[in-house]
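Every protein chain of the complex appears in place save one, which is left out.
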Amino acid sequence: MLKQWLKKQSVDSKFETLRFSVAIIIALLVAFGLILLVSKEPFEALRHLFLGPISKFRKIGNVVETAIPLTFLGLSVSVMFSANQFNMGSSGALFMGGTVAAIVGLTLPLPTGIHPLVALLFAGVVGGIITSIPAIIKLKWNASELVSSLMLNFVALNLGLYLIMNHFRDPDAGTLASFKFPATALLPTLVKGTRIHFGIFIVILMVIVIWLFLAKTKWGYALRMTGMNMNFAKYSGISTAAVILYSQFIGGFLAGMAGAVEVLGMYDRFRWQMMPTYAFDGVIVAVLGKRNPIFVPVAAILLAYIRVGADTMSVNSDVSYEMISIIQGFIIIMIAANAFLKHYRQKMVVKEATSHD
Amino acid sequence: MQEIVRMVDILKVYPNGIVANQKVNFSIVEGEIHALVGENGAGKSTLMKILFGIEQPTEGSIVLNGQEVKFSNPQEAIKHGIGMVHQHFMLVPSLTVAENIVLGDEPKKAGGLLDIQKAIADTAEIAKRYHFDIDPKAKVEDCSVGTKQKIEILKALFHGAKVLILDEPTAVLTPQETSELFKELMLLKDKGHTIVFISHKLNEVKEITDRITIMRAGKDVGTYDTDKVSKEDISNLMVGREIVWDLDKSKAEPRDVAVQVENVTLVNEHKRKLLDDVNFSIRKGEILGVVGVEGNGQRELVDVLTGLQQASLGTITINGENIQRYSIRKIRDLGLSHIPEDRMTLGVAEYASIEENLLSIYFDKPEFLNGPFMKLKQINAWAKEKVVDYRVKTGSEKTPVKMLSGGNIQKVVVAREFSNNPKVIIADQPTRGIDVGAAQFIHKKLIELRDKGCAVLLVSADLTEVMDLSDSLVVFYNGRIVGYFEDASLLSETELGLYMLGLKAQSEAEIRRCVYA
Partner (left out) sequence: MINLLTPEFLFTVIRVTTPILLAAMAAVICNKAGVVNIALEGIMLTSALTGVLISGFTQNLWLGALGGIVGGVFIAFLLAYFALYLKTDIILGGIALNLLTVGGTVFVMFAITGDKGATNSVRSLQFPSINIPFIQDIPIIGQMLSGHNLLTYLAIVMVFLVYFLLYKTTFGLRLRAVGENPDAASSVGIDVNRIQLYALLLSGVIASFGGMYMSMAYLKVFTTNMVAGRGYIALAAAAMGQANPVGTSIASLLFGFMESFGYQLQSRGIPSQFINMVPYVSTIIGLVLYAQYRQRQIAKKKIQKIHEEEVKA
């Protein structure tokens, strides 16, 4: 069966699979080496890293909880990068999305059910506006969307902090946090013993929506063609400026929703004091998931698994959690390396070409 | 005179299967100016790239001063005293003349410091030696095209060139600059340099060269002493037809005007007029051929007609609508289809599938949509049909276009552009670089559409194609129409060649005949 399946795959997809696997393995080997280097009890650390996420039911829950915002962010970056725009604004959109959701939660008296949906909608729109700004600047003045989106993230972070800390801060909270959200605003927890919340349905819905959008709608088609060859899209009569705008807005909308879902699903108050550590992980999820909405959740779960593993490891051993950013960096840089394993690909092509006779 | 370079039985097959040189023999003797002429795609440039080490021959050898040599890169050719001035200048605009000339072999002071004074002095010295009038301290970006050319030549000389290859050096020059260049070339010759002069311009070839080698379709068709052949002979040898196949083509029955081009002028950022007051009509039911040596305004004409560029002056109307400031989409909605010259940049998204490439101008047509959703099953069936109709050789319509051969990629483009019931077709080099079968297929389709009343503009560098297929012809030279031939079948290649090479032009009144009311 497997053999037959393998035979059906083209050289390219076989090679891609190989390249992705080798990249992940090398990154894990680097991690392994680093753990050996810094830890007094490396095997204990490794055990926690790899088995921690399945050691307890609660940990499995953690993987799922972590995968929710990662999937949102992965979808966000996938849509934005698919239009061939290096827009890094999803973390700013995430933070402001969380802020806006908190404000809607605290200020609008709405019934259960409607309340979080309205919060999500507002968060999405604000997120979309944030990621649209670099696109507008790029379209209008041809200034790098990469630099402006990165700058904008700092602005969004500070704006969010200002709004919460100066207008919604609960002096009795003990820490820097907002007032408690009313129960109507919260996304309910679904599975007892975990924090898996209603957001999982929203994210599944979004995976399907974005998949439909990219693969089945005229807008998705125009977006993909623009990303693959902008000249071709223009020549065909597609309005590439419109495509860039809506792709960046949708990307920000998803990231804004991610912030809202996270804030209303995981916490009872707004508790972020800085950018959450996973805010930039959309890039790696998108790169690992090949910008395909169907693969994005898989990549998000893989990454969530490593994150929870690293978390378990950092609690139970002398290796810190941040080790995963080293793993992630290496995975991205190697997967993006076009010439990586090039010679091996050549061999595969030659083999394929000669095996037909 | 002693033979300095001999290229023996050069065969060059590019990785994509195109045979650029077929057993070409080429020989030059020391101290001569040797012309290498031929149509676009005749294999001149490939041959010279092999001599300069940019390309390596598949078979055959190069003999330099009696010894066989192999150049695997330009550096080795430079070391052996060969220099080349490319058609596109290899200069760094923000650097000075002197800096450009010494680049790669700079005079140094202690500690890696650039000895700019010596660079300037060396440049001035070499310029003086060859009587080139240039300012070593000027920035290249401020120099005229003619000066840039001089810099390129001096650069080659600075790096020790004895044999100098000039690839269409006069294509970008004004007549004055050209005559200045010729003086300089004669001087170089006197100093013992050998020059290979690639050109289309027969006047110039006659004026300056000692011998001439003519290439056609990848083969050399002979070397002659320049003063023993007439321009007409050369033109005949250059453009003579290779294969003649019978096209099943009835006489055109042109009807009213579909596209009207009036006073169209296009100026580029260097103030050159790429199109100069162009007027003509394309009528329904005719194929109007556009001929000209490459770079005489044909590409720009296509750009302004299809909306890729806006004309600087003048108007273009399609079926009565003025298309000024129209988006490409709006122009296409008027029923215009476009087969682009550069199919990989404009014509397809190579990583997308055949189906997706077919779809790019139909994806938001109501018949393919269900709300915002594309009717994928219907689209797939349609794409399958197109793949069969247009005989695209592929396992599946889901195959990425990248995996197809050139001819099959072009069939995908054509299938897309012809399936729209087009009213106007702009076909720019529709069969360039593709196999004969695919080319014939495309020709048939073009005639079919013409017979249905479509107005076709055919731009092609392949004279056989353009003469067989077109009903009428316009000839472009220097961005202007220099000839109109109402019945292309009455025209001989020799005649056409004279117009293309700027040796002949019709009167204003004769040219005006191509404007129909």
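In order of appearance the chains are A and B, and numbering begins at 1 in each one.
Basically, contacts are C-beta pairs under 8 Å (C-beta built on N, C-alpha and C of every residue); 3 or more make two chains touch, one makes a residue touch a chain.
The shown structure was predicted, so the numbers you read here are calculated from the model rather than taken from an experiment.
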Residue among A:Phe43, A:Phe57, A:Tyr162 or A:Phe201 that touches the chain left out of view: A:Tyr162
Among A:Phe43, A:Phe57 or A:Phe154, the residue in touch with the chain that has been omitted: A:Phe154
Selected residue (touches chain absent from view) among B:Leu113, B:Met186 or B:Ala381: B:Leu113
Contacts of chain A with the absent chain, listed as residue ranges: 34, 38, 86, 88, 137, 141-144, 146-148, 150-152, 154-155, 158-159, 161-162, 165-166, 277, 280, 283-284, 287, 318-320, 322-326, 328-330, 332-334, 336-340
Sites on chain B contacted by the missing partner chain, in the whole complex: 74-75, 78, 86, 89-95, 99-100, 103-106, 108, 112-114, 116, 155, 159, 267, 269, 271, 273, 312
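Basically, only the chains that are shown with their structure count from here on.
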Chain centre separation (chain A, chain B; CA means) in Å: 47
Chain B-facing residues of chain A, complex: 212, 216-219, 221-222, 224-225, 228-229, 231-239
Residue numbers on chain B that touch chain A, as the complex places them: 306, 308, 327-329, 331-333, 338, 340, 345-352, 356, 359-361, 363-364, 369, 372-374, 376
